[in-house]
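As you look at this complex, bear in mind that one protein chain is not there, while each of the others sits in place.
When the chains are written out, they are named A and B in that same order, and each has its own residue count from 1.
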Amino acid sequence: MEVFLQQLINGITLGSIYGLIAIGYTMVFGIIGMVNFSHGDVFMTSAFFALIFLLVLTTVFGMSSMILALIIVLIIAMVLTSLLSWAIERIAYRPLRGSFRLAPLISAIGMSIVLSNFVQVAQGPRNKPIPPMFTGGFEVMNANNFAVTLSYKQLMIWVVTAVLLAAFWYIVQKTPLGRAQRACEQDRKMAALLGVNVDRTISLTFVMGAALAAVAGTLYLSYYGVVNFSDGFVPGVKAFTAAVLGGIGSLPGAVIGGLLIGLIETFWSGYFSIDYKDVAAFSILAIVLIFMPQGLLGRPEVEKV
Amino acid sequence: MSELLQTAPAALPWENNPVLAVEHVFMRFGGLIAVNDLSFSVGRGDITALIGPNGAGKTTVFNCITGFYKPTQGMLRLQHASGATFLLERMPDFRISAKARVARTFQNIRLFSGMTVLENLLVAQHNPLMLASGMTVLGILGLPGYRRAEHEAVERAKYWLERTGLTPRADDPAGDLPYGAQRRLEIARAMCTGPELLCLDEPAAGLNPRESAELNALLLGIRETEKTSLLLIEHDMSVVMEISDHVIVLEYGTKIADGTPPEVRNDPRVIAAYLGVDDREVEVVEERLDQIVEGAAT
Partner (left out) sequence: MAADDTANKHGPDIAAAVKDALLSGLVALALFGPLIGLRTEQNMRNELVIQSRWGLVAAIIAVIVIGRFLMLTLVSPALARRRERVSATPEHPSALRQALGKWFAPASIAFLFLYPILIVSLLGFQGSLKWVDNFGIQILIYVMLGWGLNIVVGLAGLLDLGYVAFYAVGAYSYALLSSHFGLSFWILLPMAGIFAALWGIMLGFPVLRLRGDYLAIVTLAFGEIIRLVLINFRELTNGSAGISSIPKVTLFGIPFDASPGGFAKMFDLPLSSAYYKIFLYYLILLLALLTAFVTIRLRKLPVGRAWEALREDEIACRSLGINTTNTKLTAFALGALFAGFAGSFFAARQGFVSPESFTFMESAIIVAIVVLGGMGSMVGVALAAVAMIGGTELLRELAFLKTIFGDNFNPDQFRMLIFGLAMVGIMIWKPRGFVSSREPTIFLAEKKAISGSLVKEGHG
């Protein structure tokens, strides 16, 4: 029971991070039907933005309030990562839109290689540890000498994720931008004929996905306290798994999928073996795709004859 | 009316030894009933037309016959001239073509556009060629048996190229052909499978009058020389009335008429269903409707 509760807490935390990344995958896939392979590395780069500005704020400016520093870092990381994603879309994907189907995928894989190697070259190949930001937490339960704790970090991750998801939900559901997005998703040509600026809408989709990935990146850095140039791939693939599990194209699906993947991973590590936790995640991806390719909340694809 | 048809089989030529008997077929998609208790027969050697307004469920029926959909309920019995019988609703799509020998074309043409016209026709002869190549093993060794089989396949392809007037375009990619030629190539490709029943989904759509007339000649010729039975979905009434022996009319997934072209043409329910098809016909139809309404009132 104690282990269960602790893993539940850990799983939700990890799942929040996956969910935030997964939204970027699901939105881009929904609107242009492309697996944005570089999204995991965009997430990794955002963690580096966060790392750099955190260091600047604490060591150069000597800022002492961790909360304030984190808020500033979060905003900077979101802005810069959005810019990065916008630039990538502009340079590597837009010229290929509407051409050969594999071309954007290869371009995205290339971009993913570029990003991780660029960060390696620019920032060095070593792990980048930061001093722990928030220590301590609430002791939720204590039985048989096993303390179930909800750390402040975890609580912060829950709160930030919930607040930003709510804001994001509002944008997608209630604003003209969200409406344009949904229109482009349904029929890009028709949307363009009706005066929707399709290029701009697609760019903004990339930007929104990247902003949420930046939130995930910042939270990831503060949670694990370390980041490396190669940290984009595995969380990226897991977040994509989450998006597929939830039903690709569905926003609530991405969040639910993210939480599920996080929970599966932590429970697997907690109860079985930590060695095979990634095997578990990938197996779930394969099983879900094979038996219910539409995911939990996705629409089934009807084969048109 | 449909009960009446079934109790008097002898009167209807297509009920005698039909190539295809569709019996009480239902097709549901979720809550939507696309085909509702449909029964009809396709006479051997006949040209049978399936008509009806848009969304009447014609293509769904085709997809059930050719195995792309499994009907929710009902039976589709296909019988070769040799007597071999197949229950199509139990067969996967590719076996329906390979074993039951039902070939089809598509409403939105599905050619292998990056392959040449000739290659398209050879792909259609995949199964016999695959056997001749000893499931590839003999073929890779280049044994004469396979070369002979390929030569025969090319001859057959040439025959159909000649029939469809595509010989000069044999080495061009299918995607480069003009629309009408693509339609003919799709028919030639289907015929290369040696079908017992050929299902054509709107073969005349998008054709100009001359091409449409050529199509009629081609279809009549196929029936004549190959003894293939034809089932076609068509909106072009001139094609339907000119070449078909038997017309079945669908509306909202239900059969509303079944008979010879003149019978169907004069059926008031058909006329009502088709109201607005042709400006010239509208007046006639309206007149008729008035008569019907008056008749009902009195």
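Before moving on, here are some points about what is shown:
Here, a residue touches a chain if its C-beta (ideal position, glycine included) is under 8 Å from a C-beta of that chain, and two chains touch if they have at least 3 such contacts.
All values reported here derive from a predicted model rather than from experimental measurement.
Shown as candidates are B:12, B:33, B:123 or B:241; the residue that touches the absent chain is B:123. Contact with the chain not shown here comes from a single listed residue; of A:5, A:72, A:92 or A:263, that residue is A:92. Touching the chain that is not shown, out of A:5, A:52 or A:263: A:52 (per the contact rule at the top). When the full complex is taken into account, the listed residue touching the unshown chain is A:83, out of A:83, A:143, A:159 or A:193. For subunit B, the list of residues touching the undisplayed chain reads 66-68, 93-99, 103-104, 106, 110-116, 118-119, 122-127, 129-130, 133, 136, 139-140, 142, 146, 154, 158, 167, 170-173, 175-176, 189-190, 193. Take subunit A: the residues that touch the chain left off the picture are 29, 33-35, 45, 48-49, 51-53, 55-56, 59-60, 80, 83-84, 87, 91-92, 95-96, 99-107, 109-115, 117-126, 128-131, 233, 237, 240-241, 244, 275-276, 278-279, 282-283, 285-286, 289-290, 293, 301, 303, 305.
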